[in-house]
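What follows is a short report on a single structure.
All protein chains of the complex are present and in place, except for one that has been dropped.
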Amino acid sequence: MTDITSLRPLAAVLVSAVAVVPILASYRRPNLREGWTVLAAVCKLGLVASMVPAALRGDVYVTKLGPFVPYIDLTLRADALGLLFALVASTLWLVTSFYSIGYMRGLDEHSQTRYFAAFAGSVSSAVGVAFASNLVVLYLFYELLTVATYPLVAHDETDEARAAGRKYLAYTFGGGVAVLGGTLLVVHLAGTTAFTAGGIAGLANSDPTLARVAFALLVTGFGVKAALMPLHSWLPDAMVAPTPVSGLLHAVAVVKSGVFGVARVLLDVFGIDLVAELGVGGVLAAVAAFTLLTASVIALRQDNLKRRLAFSTVSQLSYIVLGIAVGGAAALGTGDAAKWALIGGLLHIPAHAFMKLTLFFCAGASTSRLTPTTSRTWPASASACPSRWARSQSPQPAWRASRWSPGS
Amino acid sequence: MAVSDLAALVVALPIFGSLVAFLAALVRSKSGWPVAVAATAAQLAVTVTLAVRAFGEGTITYVVGGFEAPYGIELVVDGLTGTMLVLIAAVSLGVLAYARRAGPRSNPFYAVFMLLVAGLTGMSVTADLFNMYVFLEITGLSAYALVASGDRGRSAVAALKYLLVGTVGASLFLLGVGYAYIDTGTLNMADLAVKLAANGYTATLTQTAFALIVVGLFIKVAVFPLHTWQPDAYAGAPDTVSGLISALVSTVAAYALLRVVFTVFGTAFLDANPFAHALLVGGAIISILLGSLLAVSQSEVKRMLAYSSVSQFGLIVAAISIGNVTALTGAAVHLVGHAIMKGGLFLTAGLVATETGARSVDEYEGLVKRSPVGAGVFGVLAVAMVGVPPTIGFAGKWYIAVGAAEAGSWTLLAVIVGSTLLTLAYFARLVERMFFREPTADLEPAVERADGALPDGGDLGGSDPGSASLGMYAAVVAAAVLAVALGFAVFGYGDVLQSTIEALLS
């Protein structure tokens, strides 16, 4: 595996952040503004995709920007795991951009400039999370992601939206604090936080109690965005955001950044062997399993379509965490089991992204087409746009449709 | 002119500028501003030269009047001093850019302004404890005067309160210096350090001196519960003044605290006196927590920002109490960062008041529609203040936290890291109101102005009252840009500062 020094990872991160400026500047000309969004999305996807062949060869693109703070380099690495996440986020951003344009214009939404600018900033942060080479850079983009998505959660400017925004900030910054604390402990214990395949060597020889505390802090911190119960409560409330936001950010980019953080912590900070040795993998797996079941049960009772999808997200995210955690718990046991659990967990990142985004798009399309009086009577929408409904149902167990199927 | 002479020049220059500004009024009124700008610009040039030398070639020493230490007064410029000098000059220049339109515009104001700069600079460069007291008083007196330069009754009351409390602080400091002098017979810091060590750190006299000096400086720094002057002063002063003093006065006081604790008493003293250490740790934790909580409960924006300072200086005190290289680097970084961010925030608050008349938290609703630049800059600075990377607010906090981890101070670490959330608590209120609410209907800037509530010198001149000048915009935008950009420069800075800090701790 060789490192290729290149500005490509940086460019891939920054292209949408830079686009924020022209997007804001062209607020008077919506078509031009949306043009910038689409242009940035295409560039971003192109840049990310251009790094895939190297990743398949086993090479890694690296952007080195020198030291950032003591012990920490400001370095971006587009390794396979990161590229997986970045590719999902940037592909779906392009798709979501077109959807957003239709959705926002269809509903004649206010503050569209702010919306598109914040969206571009969020995606930048998400790709930054993907390409972070150590915990501090990861934390950097993790926090920026919070900041960039906050305007989207509070977009509606109603009391509910503001309350959701406050809750969002409280939870995610609280998580950020835990991540920061955990990162500091890792720095203290190992002298570095650079992601290393198989774990940072220094951690294995350190005080196990402190290592456990660091692990708990990091996983709690990332678990907020990964919506592990009982830290999930911001997610259903955040559904007050416009549907494309719920779709791309709260089913893909933001929540996956939390999951991705958990994956990094287990795989590249502690390493699954150490996780197994510390005995923390099993605990995490238990939490994930609990979340998986409980969230599904709660989802059953949500009449609001987006809230139901949100709880489904909570549940599905836990599949990913469960896979990773089981990988950690099983590392000392049979060899292959850990591998399959990890592959399964990580594979669910793109899989869930595509499923859930489709579902949200369908929910949003129905919302934007329905007249207000029919919001409680979904069958109208089912018969008005059956193909959309069919798509909406397809990735999920199909009985969800029963309520709206003709003649029921 | 030798480089070391520049150390004297940085003190002399602002004093000279102050005199010129005062005298220029005899020739032509409203001539203070150009004089002040010229003097400050020159000051900036000199300080930058000094700082570059100090970082490049090591500590610069200047002996006043040829009297060698320990008998004469010594001026010392090391990396830390250089930092403070540049900071003082740069912030002053920025505030001046802001002040041209915002006022006050009288020549005496600028004279006092330059005097404050001189006091702050003097506190930074001096290596003599009594000399430091002198400059502390100059700083204090000019600050009282500046606060009082607002023409409202509120300014006067605030200034009076500031005067009373500040004088107590300065007196305590003087008492402490006196005890130290009795103890050792010297006032030179380096010499004091040697002699105090010789006397033994557990001597009652030494302990008393430490306690008095530290508590005196706590008042100046505004550490809870000795902070009571600060919110009134900041909120009561004209916007220009609150920008300046919030950025610099407490900062330099904290610098003085750092200087006294490490240059005079040293880490060995703290190790020998758990109580002294506990004093610092306790002050830090209480300040961080209660400052934030009080900030949350404020309804006026400037008061909220003032309480935020109480909390942020808690972090600096925490760094001092930790007392290792990383933490002290963090203290330096956070001093600079906080000065830029908080000064910028106060100036922005002033800008917003100028544009819209909004001063209370509730009046900030929907601000982005009425003052997009103000709201935007406020938002960026708030985010920086919360400590979101890669801003300077994060960098300072990171250094201090790493220092705490290195020292194994888990309680402090938890408080420092947790302070992020407390900071968020009071800024999130504002950000939400600014961006995600409809503007309130009953607020018109013109109405506020007609009340005479505008806190500038009442000297509106011929300018359009409702508008802010380019200089005001430039000052606040520069603060926002610096708050983000400096985050990337921190590592290099920490690198060059290392030798200074190590010398300080040795």
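All chains are identified by letter, namely A and B, in their written order; residue positions are counted from 1 within each chain.
In the analysis below, a residue touches a chain if its C-beta (ideal position, glycine included) is under 8 Å from a C-beta of that chain, and two chains touch if they have at least 3 such contacts.
Following the convention adopted for this analysis, contacts and distances are computed from a predicted model.
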Query: Can you pick, from "Na(+)/H(+) antiporter subunit D", "NADH-quinone oxidoreductase subunit NuoN", "Carbamoyltransferase" or "Hydrogenase expression/formation protein HypE", the UniProt protein name of the chain not displayed?
result: "Na(+)/H(+) antiporter subunit D"
Field: Sole residue of A:128, A:151 or A:236 that reaches the chain not shown, by the stated touch rule
entry: A:236
Field: Given A:26, A:113, A:196 or A:294, the one touching the chain that is not displayed
entry: A:294
- line: Per the whole complex, from A:24, A:80, A:170 or A:210 the residue touching the absent chain is A:170
Interface with the undisplayed chain - residues on chain B: 293, 296-297, 299, 362, 365, 425, 429, 438-442
Message: What does the interface between chain A and the hidden chain look like in terms of residue numbers?
response: 107-110, 156-160, 163-164, 166-167, 170, 230, 233, 236-237, 239-240, 294, 297-298, 300-307, 334, 336-337, 343, 363, 366-367, 370, 372, 375-376, 397-399, 401-403, 405-408
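Please note the rule applied: only the chains that are shown with their structure count from here on.
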Between chain A and chain B, centroid-to-centroid distance (C-alpha), Å: 40
Statement: Counting only contacts in the complex, chain B reaches chain A at residues 326, 383, 386, 388-390, 394-395, 398-399, 401-402, 404-406, 413-414, 417-418, 420-421, 424, 428, 431-432, 435-438, 488, 490-491, 494
- prompt: Which residues of chain A touch chain B in the complex?
  reply: 66-71, 74, 114, 136, 139-140, 143-144, 146-147, 150-151, 154-155, 157, 161-162, 165-166, 169-170, 173-174, 176-177, 180-181, 184-185, 187-188
